[in-house]
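In this view, the complex is presented without one of its protein chains, the others remaining in place.
Residue numbering begins at 1 within each chain, and the chains themselves are lettered A, B, C and D in the order written.
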Amino acid sequence: MGSFLLEQIVNGIITGSMYALVAAGMTMIFGVLRAINFAHGEYYMLGTFASWWVISHLATDYPLAIIAGVAMACVIAAIVGRLVMQRLVGQPFQAGVLATLGISLILQNAVILAFGGGYKVFEGGWIEPIELGDFGMSQQRVLLLLVTLVVFAGLEWMVRRTRLGRSIRAVSQNIECCQVNGIDVEQVVRRTFLIGVAIAALSGILTGPINVSIYGGMGEAITLKTFAVIVMGGMGNVRGTLIAGCLLGVVESLVAGFIGLQYRDSVGFIALLLMLMLRPHGLFSSKARF
Amino acid sequence: MMATEQPILRIEGLRKNYGAVAALQGVDIDIQRGEVLGLIGPNGSGKSTLFDCCTGLQKSDAGRVLLNGVDITGWPMNRIAREGRFLRSFQKTVVFPTLDSYENLVLAGQMFAFPSVLSTFWIGPAARRRIAALRERAAELIEVSGLSRVAHLPAGHMSGGQQKLLQFASMLMPKPELILLDEPLAGINPVLIEKVIDCITHANGTLGITFVVIEHNTDVLMSLSHRVVVLHQGAKLADDTPEAVVCNPQVVEAYLGG
Amino acid sequence: QSADTLKIGIISPMSGPNARYGAFANKGAALAAKEINAAGGVQGKKIELVSGDSQCVPAEGVAATQRMISLEKTPIIIGDVCSSVTLAMQPMVEESRVLLINAASSNPDITYKAGVGGFKWTFRNYPTDEVRAATVLEYSVKTKGFKKFAVLSVDSDYGRGAIKFTKRYLPKYQGAEILSEDYYKDSETDFRAVLSKIRRSGAQAIILYGQADTTPIIARQMLELGLAGKVALVGNGEFNTRTTIAAAPKVMNGAVEAAAWLPEVQAPRSLKFVEEYKKANGGEVPNVHAYTHYDTLFLLAKVIADVKSVKGEDIRNGLVKVKYDSPMGMVSFDDHNQAMLPMVLLEVADEKPAIKSAISSKVDYPAAGK
Amino acid sequence: MELEINNLRAGYGHLDILHGVDLKIRHGEFVTLLGPNGAGKSTLLKSLFGMTTHKGGTIRWKGKDIAGQRPLAMLSHGIAYVPQGRCNFQLMSIDENLEMAAYTIKDGDLKGEREYVYDLFPILRKRRNEFAGNLSGGEQQLLEMAMAVLRRPEILLVDEPSVGLSPQAITLVFNELKRLHQGGRTILLVEQNTRKAMAAAERAVVLRLGKVIWDSPVAELSPADLGELFMTGRRAEHAQTAA
Partner (left out) sequence: MSSTTLDMPRMPISRLATVNWGASALALAALLAAPLFLGDYYLHAMILAMIFLLPALGLNLILGYTGMLSLAQGVFFGIGAYGSALLSIHFGTPFLVNFLAAGLLAGLVALPLGIPALRLRDTSFVMCTLGLVVIAQMVSKNWVDLTRGDMGLSGVPRPKLGFGETAYIILRAPEYYYLILALALLVVFAFVALIKSPAGRCMIAIRDNETLAESLGIPTWTYKLIVFMLSAVFAGLGGSLYAHFSTVVSPLVFQSYYSNTILIIVLGGGVGRLPGAIIGSFVFVAVSEALRITPELRMVIYGFVLLGLVFVFPQGLAPLVQRLTGALARIGFKHGEPHDGH
């Protein structure tokens, strides 16, 4: 039983790191815009689709497709960022909800229009398993795990130490005060958005070979998970997101392993909610006095 | 009579730490019914924290707060306000930004005018009458505090001083027994300061409302209050008549400056 | 409706996540319409397809259907992929006397309530899972010798229904048992946890009634966890298509499936369909929904030719008696308006599908009623 | 003439608050802007910093019309603004807040300047790693003043810096304003603490109902006059001296 438990925890951390990777961008975007990005999963999907297209139509190999996919997603993010996201600065919160829901519908169904609604098979990647004792893991997963760690280390460093990082935190706290201090809020929003989208796309591309089948609406499920993770981690908190993502992954794995797959999402959620009851603002949030 | 002997608010050994910062380190104050108590102290001496702990916004680490002899430590804020008829204003100006001054004031009085939560969900003739009475009083207070010109604006669109005045007016709205004011005069123009002072003395004199006032405008505070308590680094430094406090060398050293 | 066209409505999810199933349906039907029109149409009329988006949501499906009936005035509607939508459409078409042919949803209620069960205007040209489940189970136990099963099926009326039927037949086989039961939601991509559990439980086979696009994911993760060659997949979910097998050949070897249709079926008309479909859709391989919608249009063409009329009423009456020679074999409808469809039982061997037997699906209504 | 405001009309959305404000400020002048509550003082400062809806009129800064530009541009022209009410980053430490204050300044010795403001307001050094939002009201006010100093303004627009400060702290702040003034900065100070403001400033301007109604050296305005001006908009008997 002990080794089974261990195995499930490992499974959970792998899944969770993917959740965390997608959520990292979303939590930062929430930070600067106070907007729940309902379209976040769509960028995950776009990245995957872009690199799928490159692989299957231009016959490039996977590493090149990673770059192409992220680049494509970034181009779209730059457009959306300029046309939509930066204009949400200072808007009432419902504007963010409607706009991101709208973007989600557009991107999702534009992909369906462009590539047909049917599911596609993602080819490429390093899917050979690595044996670990009596159970294995594909090389791709190891890559994903490593990339997650690197990305989070980078993000943490960026948020704490760099100018952009500090201005991201500043924007997330008080926009008017940013103007007073000469921080270009719209630029910060655009850049944060771009980073968030790039990470989401990257995680989509890296999970592509594992998840094999891709389709226009694949982002929806992941968006839901991300919500849970960013709230758990404390909105806008990068480190918290990683821990919360892994925690969610582990809880879900344990539920799937010991209770049943059909209860996974809901029991996972219940566990999260119970945790929220103890820490109403997430695991790692801070709140100033009234 | 016993009742006059008993302080309206008794603060006993109140302590509050924020990490390494001891915001309050065992403060005892008795506030007598019907007095105006001034509360001064340097910035960061724990004055606002004292209010927070008395009204339930913050949980104190130790000590008790007795209102008319009843221990109210740990009560939720709304219960203290409603059952204790005990209101407080905040140092940082807060109003309901989307509502105009009338609605802001009606809200301040509403919970005191209705018998229960459920009764507020139905608007019958009786409720209408209550609301009308509240609006009347609101109009009076708006007049007094010089807000008539902007009374129809959403409070969030009023200037800083106007919001401060509105906040002050809403304290007087339900005619409570005890009001804690946190810097009611900050940002108010000199002409209106006199009006506010008049309001306080009037409410104190004719309605018998007890006031505790934090204020850095010492001249005004000294003339207003019957007694002054000085806090310094979370502890009581002095508790005396205004005249005595201004002369107290410790107070001069810590607060008033040379 | 102009004099020289026959409008046929297709309700399917065309947007959102479920578009991945709806898309195939539309493309299959479009191909059939093109071929039928090229061959002169039906009763001298060209078929005009009108599509409506249901998003797999009953509220949307009902609105789309109402629009089709009132504005487009289509006498025939094909739909929907999602059972709940089909169920909601049933009473509507009944009131308006519009023919509804379903070619993709598997909820047994659809035909329990049709024909002698009530709704006269609903037909289904899609297999029910009862016979399928029974056949797969029999083959798995008797021929393959499996006794210990783990269930891993899609969490929908299809997946749950198939397992319900399987469980009904399980007691017939001495010693056969189900060790664990898990259902996955259709957007699921992570099966490691549950596969780990199955590996430890000592199950010999996984009963999988799943979505076509999920099978490769499960196969890959079985490979990762070292289940290849140790645990077999049995059930339904496009185990035998080339792409699925290619995803993890070592896992798919020995997979047993009962299918109404597969691109690998060697019947000439079926092969031609696959060919044409790929040509029309940029090399995309059709799935079973594409085929059933394609086939349903030909079925309709046949009925119309039989009754020599394009009136809904006549076509309805014609459907009841039709004997249609589909690429898979003879099709006719039972008294619940459920098509009795030929199916095949396949097993993957040496990374290639091999047909093991033919099945004729016939629903045992009195038993099902329980 | 450094700052020249001509017939400035501005407000919020459809709402007009300033109805044609004229004001000229010379280089290195210390002007205090007084007025009853709701007169439009804060609105004027915000307009100078590009944070309101510009409706007409000009704002000339060193000869160039800058009316309607965004705050970012204003800052690059050397205009710094300390708003009324709270304006700091609540969930960042004091250290970080001071860093953000110097955000646009890329050269120079941030550490040294930070030490300078810490010496100025020692209370901040003591709490330098505390979140700004957890400070007491007065401490936050001091922090905001310190942040303004770090922005190295050529002209400083300050809105009620004395609010919430103890008498001692007020003295500190006003001394610092005077020092900045002596260092050649131009200062436009809005205050309700009229006594302190008039003691520090050279010129007093009174705003009422969105219009300038008084403009003179501080010496020519007595507290009694001020009360009258606030109430009625006129000074008893005397004629208005400045245009």
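Definition applied: contacts are C-beta pairs under 8 Å (C-beta built on N, C-alpha and C of every residue); 3 or more make two chains touch, one makes a residue touch a chain.
Bear in mind that the values here come from a model prediction, so they are computed numbers and not experimental data.
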- Item | Hidden-chain contact residue, picked from the options A:103, A:206, A:242 or A:256 | A:103
- Which of A:18, A:36, A:127 or A:168 touches the missing chain? It is A:36
- Item | Candidate in contact with the missing chain, chosen from C:58, C:127 or C:286 | C:58
- Message: List every residue of chain A that touches the chain not included in the displayed model.
- Response: 30, 34, 36, 84, 87-88, 91-95, 97-99, 101-110, 113, 172-174, 176-177, 220, 224, 227-228, 231, 235, 262-263, 265-267, 269-270, 272-273, 276-277, 280-282, 285, 287-288, 290
- Could you list which residues of chain B touch the chain missing from the display? 55, 57, 76-79, 81-82, 87-88, 90, 92, 94-100, 103, 106-108, 110-112, 114, 117, 120-123, 127, 130-131, 154, 156-157, 170, 174
- Residues of chain C (touch criterion as defined above) contacting the omitted chain: 14-16, 51-53, 55-60, 62-64, 66-67, 69-71, 82-84, 87-88, 90-91, 95, 107-109, 113, 155-157, 159-161, 183
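Following the convention adopted for this analysis, only the chains that are shown with their structure count from here on.
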- Message: Taking the mean of each chain's Cα atoms, which chain ends up nearest the overall Cα mean?
- Response: A
- Note on the structure: Note: of the two pairs B-D and A-D, more contacts are counted for B-D
- Note on the structure: Cα centre of chain A to Cα centre of chain D, whole Å, reads 44
- Chain centre separation in whole Å, for chain D relative to chain C (CA means): 74
- Task: Provide the C-alpha centroid distance between chain A and chain B, rounded to the nearest whole angstrom.
- Result: 47
- Item | Where chain D touches two or more other chains at once, by residue number | 134
- Item | For chain B, residues that touch 2 or more chains besides their own | 92
- Any idea which chain B residues touch chain D in the complex? 18, 21, 40-45, 47-49, 91-93, 146, 149-150, 157-162, 165, 183, 186-192, 216-218, 255-257
- The answer for chain C against chain A in the complex is residues 14-20, 22-24, 26-27, 152, 155, 180-185, 187-194, 196-197, 199-200, 212-214, 216-217, 220-221, 223-226, 243, 247, 281-282, 284, 287
- Hey, which residues of chain D end up touching chain A in the complex? 49, 51, 70-72, 75-76, 81-83, 87-92, 96, 99-101, 103-104, 131-134, 147, 151
